[in-house]
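Questions regarding the structure given below will be posed in turn.
Left out: one protein chain. Kept in place: all the others.
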Amino acid sequence: MRKNVALLGATGAMGQRFVQMLDSHPYFDLRLLISSSRHAGMKYSHVHWLLGDEIPEYVRDMQVESFEPNLFEKEDIDIVFSALPGDVARDIEGLLRERNYAIFSNASAYRMEEDVPIVIPEVNGEHMRLVHLQKERYGGFIVTNSNCSTSGLVLALAPLQRWKLEEVIVSTYQAISGAGYPGVAAMDINANVVPFIKNEEEKIMRETRKILGTYKQEGIEMHPAKVTASCVRVPVRDGHLESVVVRLDKDFEISDIKKAMREFKGISGLPTAPFRPIIVREEENRPQPVLDAYAGHGRSRGMSISVGRFTKINSYLRFFLLVHNTIRGGAGNAILNAEYAVSNGYI
Amino acid sequence: MRKNVALLGATGAMGQRFVQMLDSHPYFDLRLLISSSRHAGMKYSHVHWLLGDEIPEYVRDMQVESFEPNLFEKEDIDIVFSALPGDVARDIEGLLRERNYAIFSNASAYRMEEDVPIVIPEVNGEHMRLVHLQKERYGGFIVTNSNCSTSGLVLALAPLQRWKLEEVIVSTYQAISGAGYPGVAAMDINANVVPFIKNEEEKIMRETRKILGTYKQEGIEMHPAKVTASCVRVPVRDGHLESVVVRLDKDFEISDIKKAMREFKGISGLPTAPFRPIIVREEENRPQPVLDAYAGHGRSRGMSISVGRFTKINSYLRFFLLVHNTIRGGAGNAILNAEYAVSNGYI
Amino acid sequence: MRKNVALLGATGAMGQRFVQMLDSHPYFDLRLLISSSRHAGMKYSHVHWLLGDEIPEYVRDMQVESFEPNLFEKEDIDIVFSALPGDVARDIEGLLRERNYAIFSNASAYRMEEDVPIVIPEVNGEHMRLVHLQKERYGGFIVTNSNCSTSGLVLALAPLQRWKLEEVIVSTYQAISGAGYPGVAAMDINANVVPFIKNEEEKIMRETRKILGTYKQEGIEMHPAKVTASCVRVPVRDGHLESVVVRLDKDFEISDIKKAMREFKGISGLPTAPFRPIIVREEENRPQPVLDAYAGHGRSRGMSISVGRFTKINSYLRFFLLVHNTIRGGAGNAILNAEYAVSNGYI
Partner (left out) sequence: MRKNVALLGATGAMGQRFVQMLDSHPYFDLRLLISSSRHAGMKYSHVHWLLGDEIPEYVRDMQVESFEPNLFEKEDIDIVFSALPGDVARDIEGLLRERNYAIFSNASAYRMEEDVPIVIPEVNGEHMRLVHLQKERYGGFIVTNSNCSTSGLVLALAPLQRWKLEEVIVSTYQAISGAGYPGVAAMDINANVVPFIKNEEEKIMRETRKILGTYKQEGIEMHPAKVTASCVRVPVRDGHLESVVVRLDKDFEISDIKKAMREFKGISGLPTAPFRPIIVREEENRPQPVLDAYAGHGRSRGMSISVGRFTKINSYLRFFLLVHNTIRGGAGNAILNAEYAVSNGYI
């Protein structure tokens, strides 16, 4: 059942997170590290490493390659992970899909295509059935991550659906790692907060409705809830905090909401899947990025979101959530999608 | 027309801001510096100064005193500014009111009393008429500031009233200076954000409705708008950012909203009153604490709020605002209230 | 060979690090959590936890006790770890020493006593022989950690001794966790650096010379090197950086210096001892707190120091080092001392 995998965008901040999480992976062997041509030929040990600890041993002596489809054949690649920036993702991912590869992408290029699913397995694993449609049309397929803030939001919203979700108003507190490297200039964010992240609000508003939407044979029917997002960068390294105000059609008790979140089920048996996708904090001042970003254990560290400060105000449900933006909101979720696809026979 | 003033809580972070803003004030002579007994007898030049620049020359050799009502008579005090912490404010401010003093307080102790107004002069100067009621009852009177986040919020909401304000959903990004000194521990906030500030959400929700409410002879009738607040501390020195989602009863154009804000009038002729209380920013990434907290000039530096990123989403009006939390949201507003009271004959 | 251990100062920032590092320890069973009386009776799960991840399971239901010597007998304690603040450490540690306990302390109270060793096992394990002298005099004994900055410094200086160390000039960049909790006020250190840490420079100057000194039967003969220290607090969470300028009597090559550091030997067989106590970085911009503080693996994570940027200037050796101030510079070193004492028969 082992699969050979390639990684696009291997030297950037998100690429490094993939490299770290694929270390000793029980399903996947990372065989190909692709980056822009200016890094081509470099040993991976020379990457400007951003993640603490050491560059994993298994990858230090591998050589970074520039994109060349033949390499994928030569290395007998089954699965492609993409940490490409949005602008170059469209062409490369499209080309590889035509060549029958299964692509799990963190890029936004294909997210809103009608036959491409945005998947958080615990929330909308069945959307992955769109893969069949893509296979017919192109040979291979693309499954995307959502935008990093959205991934945490939909995990928290999923268990609320039994109360019939009508509206979501969210304000974000987003970590700098979300902007990649070099990303945000220190002069802009040092002891400062910046109420602007390009296209982020739009992404949250449409991706949330797609992920929570209903699978139809020809695509996803958007969820009818109204979503209003305001996005702010804050001087935090990892972990997006979100203040969430939700209007539910049915009346609710806070205790039932917390119970539903606590009992929200993970996907059992997948290496990167957390046992509890949602951790409910009872302290008055949690979740916090420094303390909660890496919630979870072992291979699923950073894959659980943390929620807290539930209250009913003006008949709204109000709470805060925290999601690790480059793990659950990035590399980790793409890897989990691939595990899910393998174990469910899509690959 | 010059008045002798005393300052309660003179050595704390907020007290220092009062001292700085009263330097060479055209109406007020600071004659009495009151602090807790452990600072009594100390020269003001030995204070642990937090504001940059030097401790103002005029105050360096003054001696800090512990609270003693006779001192107020001896120094022939007309006006008392209070930067006391909430817990001690109630007794001391109440006692001074009984002794006929005019008190302009930043403390929360009396804010929700029915005969005490919370005043932002540009917004609800007429609420100061409650002063007459207090004079009858106690001899003197108390006029309070709002909580620091509220002061910026109501300034931005005031010009929106012509569209009939129905609802406000606000998330805050609050600077550490709002917690005084020593206040927030560095271990809690360094490269972190903390979704909890004790009692802050409650204060915003009720004070906003009181300030925007209607003056009646016996007290203020609360504004009917629903207010939902979520408060977060961020590692910024000065300046609270707020994301604001507003539901208006009447239809609106963004251009008209911005025009109304731009044209919102200051109070002419008062030393600390800004010419333009609201500065509308057109850049895509403003307002920001580091760049905009000190908007304004000369004596009214930090007294204007800055707003930006106006958009219509799901028929809501969404924008961001920034307020200097210890100037407009603290010492500056109290001083402006006192100037307003003097120039309108309340003192 | 298992030992029952007690922890003094269990609820503070350093105490929490002890709790974390004693989880599943192969030698030590934590039986007693002592804190000031205001925490007494509290379950440990209610501590204001500062370290990320969860409070370890094994300790959540234990009750915090106030200091009471009888408890130590009741729990059959062999070893006492002390994370007490300096001012209370003197009495309590002294009393427990009289009652025959083996105390491994992070407090400064006894460090400069002539019969008390400051031990970094890889550097001066043989100084622990002073334990015999103490046992004769008091029944039990105290072995102390050095100050947190000193621990990293002496580890880096130890392998330089073959070139005959004559002088050390060090400037520090110290993390906020070094001041405990609440410790440094955010208002003082947010986007700031503060060139003052009470008594720190004095501690570095004398403790370095004691640790590098020579064991004599009646005490330690101080090393003759001159040490000049300048200490600064920086807004970093964990990890003290130090710029070090060293004058060596013998001529040296940078390559030999690095080789000596790389080959500097750990103590084999102890659970908390790192295989390589000194990690030599070749990158032009390392070591850095965010990337290198937790150097090491498993139980010895944070026990290795990292060094880099070696150069010869004006015939000095110049380099930088980074030490995790609450692990190697705190709890971790005390635990390693206890392991060393057990395995060498001092207990």
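By written order: A, B and C. Residues from 1 in each chain.
To be clear about the criterion, contacts are C-beta pairs under 8 Å (C-beta built on N, C-alpha and C of every residue); 3 or more make two chains touch, one makes a residue touch a chain.
Here the structure is a predicted model, which is why all the values come from computation and not from measurement.
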Where the complex has a chain not shown, which of C:Asn4, C:Ser36, C:Gln161 or C:Ser230 is the residue touching it? C:Ser230
Absent-chain contact - pick from C:Asn4, C:Ser36 or C:Ser171: C:Ser171
Looking at the full complex, which residue from B:Val290, B:Leu321, B:Ala334 or B:Ile347 touches the chain that isn't shown here? B:Val290
Could you tell me which of A:Gly15, A:Pro121 or A:Pro235 touches the chain that is not displayed? A:Pro235
What residues on chain A make contact with the chain left out of this view? 13, 50, 176-177, 181-191, 235-237
Residue ranges of chain B at the interface with the undisplayed chain: 49-50, 52-53, 190-191, 237, 290-292, 294
Interface residues of chain C (partner: the chain not displayed): 167, 169, 171, 173, 190-196, 201, 205, 226-230, 232, 234-237, 241, 243, 245, 284-291, 308-309, 313-314, 316, 318, 320
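Methods note: only the chains that are shown with their structure count from here on.
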So the centre of each chain is just the mean of its C-alpha atoms; given that, what is the distance between chain A and chain B in Å? 42
How many angstrom lie between the centres of chain B and chain C, each centre taken as the mean Cα position? 47
Any chance you could list the residues of chain B touching two or more other chains? 190-191, 235-237
